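Every protein chain but one is kept in place in this view of the complex.
Letters A and B mark the chains in the order given here, with residues in each chain numbered from 1 onward.
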Amino acid sequence: MLPPIRNKIMDQLLQFLISGLTVGSIYALVALGFSIIYNASDVVNFAQGEFVMIGAMSAIFLLKDGMPYPAAVFCAIAITVLVGLALDKFAIEPAKNATVVTTIIITIGASIFLRGAALLIWGKEIYGLPPFSGDKPIVIGNATILPQNIWVMVGTGAAVLAVKYFFDKTLMGKAIMACSYNKKAAFLVGINVKQMLLVSYGLSAALGAAAGVLVAPITFMSYNSGVMLGLKGFCAAILGGMGSSMGAVAGGLLLGIIETIGAGFISSGYKDAIAFFVILVVLFIRPSGILGKAESDRV
Amino acid sequence: MQLLEVRDLEKKFGGLKAISDLNFSVTERIIFSVIGPNGAGKTTLFNLLTNIYKPSGGSIRFLGREITSLPPYKIAKMGITRTFQNLQVFLNMTALENVMVGCHLHSSSGLIAAALRLPSVTREEKKVREMARQALEFCNLQDIAHMPASALPYGTLKRLEIARALAAKPRLLLMDEPAAGLNDTETMELCNLISRICESGITIILVEHNMSLVMEISHHVLVLNYGELLAQGSPYEIQHNSEVIAAYLGED
Partner (left out) sequence: MKAMVGYCLFALSTIVPAILFPDNYYVTVVGVTICTNIVLAVSLNLLMGYAGQISLGHAAFFGLGAYSSAVLTVKYGIEPWIAMIAGAFMVAVISYILSRPILKLKGHYLAMATLGLGIIVHIFFVQADQLTGGPDGMSGLPVLTIFGIPIDNDIKWYWTFAIFMLLSVLFSLNIARSRSGRALAAVHGSEIAAQMLGVDTAKVKSHIFVFSAVLACITGSLFAHQQDFVSPESFGFFFSIELVTMVVLGGLGSTYGAVVGAIILSLLPELLIVFEDFEVLIFGAILMTIMIFLPQGLFVAMEQAFHNFMNRREQGAANATS
C-alpha cells in the first residue's frame, strides 16, 4: 500500500491528466488547423479561434431552433467551413503578395470582424450544448471522467487520424503537401494552388468547428470564446513545431497537460498565463519547437 | 603581411563538406577572382569570410588579426564589406539614403542625440550626405540620388549596392557575381568600375561566372571545385590549366 499522501498526489495527477488531455485535445485540433493553413500558405491565421466559436455557437442555436442534435452538429461544421472558404477567398487571396506584418493584421482584422458578426447575431450571453451522451461521471480508480471528456478525446483522435489519412493517402492531400513544400513547383506540375489553399482553409475551419462542438458541452461559449482558444492553439502549434502537423497535435496535448497541472499545483488564477509563458520559453530556446525544422535564409 | 589569409578552411552542412582544406592568401590592391562550376562553394566562401556562416574548422586572418569568429558587423568595422548575389538593396529608402547607410561606420551619433537633434548631429548629417554623394558620383549614379530604390532598374541597383559598399571606405571589397543579369554594355561599365575601384586602393575579391570579365581584369584567379582548391594563378595560367578545363567541360 502506498503511503496516503503519495496516493493523493497520484490521484490528483490522474485527474489532471484526464482534464489536461481533454483540453489538450481541443488545443490539438486548433493547433492542427493553424498548422494546415500555415503549411499551405505561410499565413498564420489569427482567426482560427473564431472557427471554434462559430462551430459551437451555430450548433447551439440550430439545436435551439429545433434541429436534431446530429444534424445541428453537421450543419454547424458546414457553416464554419463556408466561413473559412470565404475568409480565404475575400481576405487572404486578394492580399497574396502582402508582407508578413500585413497578413498578420488582415487575419487579426478578420477575427475581429467575425467576433463582431457573432456579437450581432448571437449577442453577449453565454451558452452551452448538452453533452453527447449524458453527464454521469465514470469512475476510474480515484478519478472521475465525464462521458463528454471521452467524446472529446475520441473525436479528436478520429479527426487527427482522418487528417493524417487525407494527407498521406489521398491525391488531394498530397497535392496540398506539395504546395507547402514549393508552390511554384506544385503549380508547374498542374496543381491548382488556389484551389488547394481553399481546401486547406475549409479543412482548418472544419477542425475548428469540430473542436467547438466537442468542447461546448463542457465549457460555456460566447461570442468571445474564440480568442483565448485560438491564441493557445497557436501556442500549441509553436510548441510542437509550426511546420509539422503531428507536432501541432503533440503540442496541443502537451500544452493542455502542462496548463492543467500548473493550474492545479501552482495557481489557477494564472492559468491562462501558463500557455504563453511556455511558448516564451520555447521561442527563446528552440523556436522550431519539438518536432519542427529549423529555418535558414539563402543569401 | 598578406591582407587576407585563409588557412585550412572547412565548412560542413550536416554530412556535406561544402568547403574543405582551403588555403590561400590575398595581397593588397589586387583584383582576386574566385571561379568554379555551379555549386563549387563560391558564395559559401564569401559567407564564411563575412561570418554569415560559421566555419567548421580553419582560420581566417585579416591584416594579421583572427576574424574567424567575429560577428559580421565587427568584420565590417575592420574594413571588409561586400555586395550580394541576391540583391540586398534597402528598397525602403532612396538611392542616396542607401549609400548614407554605408557611411554608418564613419559617423557616430546615437539615438538620444538624434532625437534631440543636437548640433553635432546636424554637422554629421552634412558630412555623411557629402560622402554618400561622392560614392554615388564614383559609380556614375548621381542623377538618381533621390529616386526611391524600389523604382530603379536591376542594373542600376547592382551599381547602387557597389556605391553603398564603397561609402564604407573598405580595404577589402567582396563582390558576389556583380555581372549577373547585366547586358554587354552594363558589363563593360562594370569592368571599368571595378578597375577604378582597385586603382583607388581597395582590394577586391570577385566571384563571377562571366569568364571574359574575370580574365580581363583579374590579377589572380583561384578555381574552386566541389569546395576544394583546384588551381590558382594568373588568368593566363588558369585558362591553360588542363584540370580547370576538365572541371568546367566535365559539367556537361
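Throughout what follows, a contact is a pair of C-beta atoms (placed from the backbone, for glycine too) under 8 Å apart; a residue touches a chain by one contact, two chains touch by 3 or more.
All values derive from a computational prediction rather than experimental measurement.
Note on the undisplayed chain: of the listed residues A:Met67, A:Leu85, A:Ile105 or A:Ile261, the one touching it is A:Ile105.
Checked against the hidden chain, the listed residues B:Lys17, B:Arg61, B:Lys77 or B:His209 yield one contact partner: B:Lys77. Among B:Val89, B:Val214 or B:Ile238, only B:Val89 touches the chain that is left out of the view. Taking the whole complex into account, chain A touches the unshown chain at residues 44, 91, 94-95, 98-102, 104-106, 108-117, 119-120, 227, 231, 234-235, 238, 242, 267, 269-270, 272-273, 276-277, 279-280, 283-284, 287, 297, 299.
Although one chain is not displayed, chain B still touches it through residues 50, 52, 71-73, 75-77, 81-82, 84, 88-93, 97, 100-102, 104-105, 107-111, 114-117, 121, 124-125, 128, 161, 164-165, 168.
FYI, only the chains that are shown with their structure count from here on.
Once the centre of each chain is set as its mean CA position, chain A and chain B turn out to be 48 Å apart.
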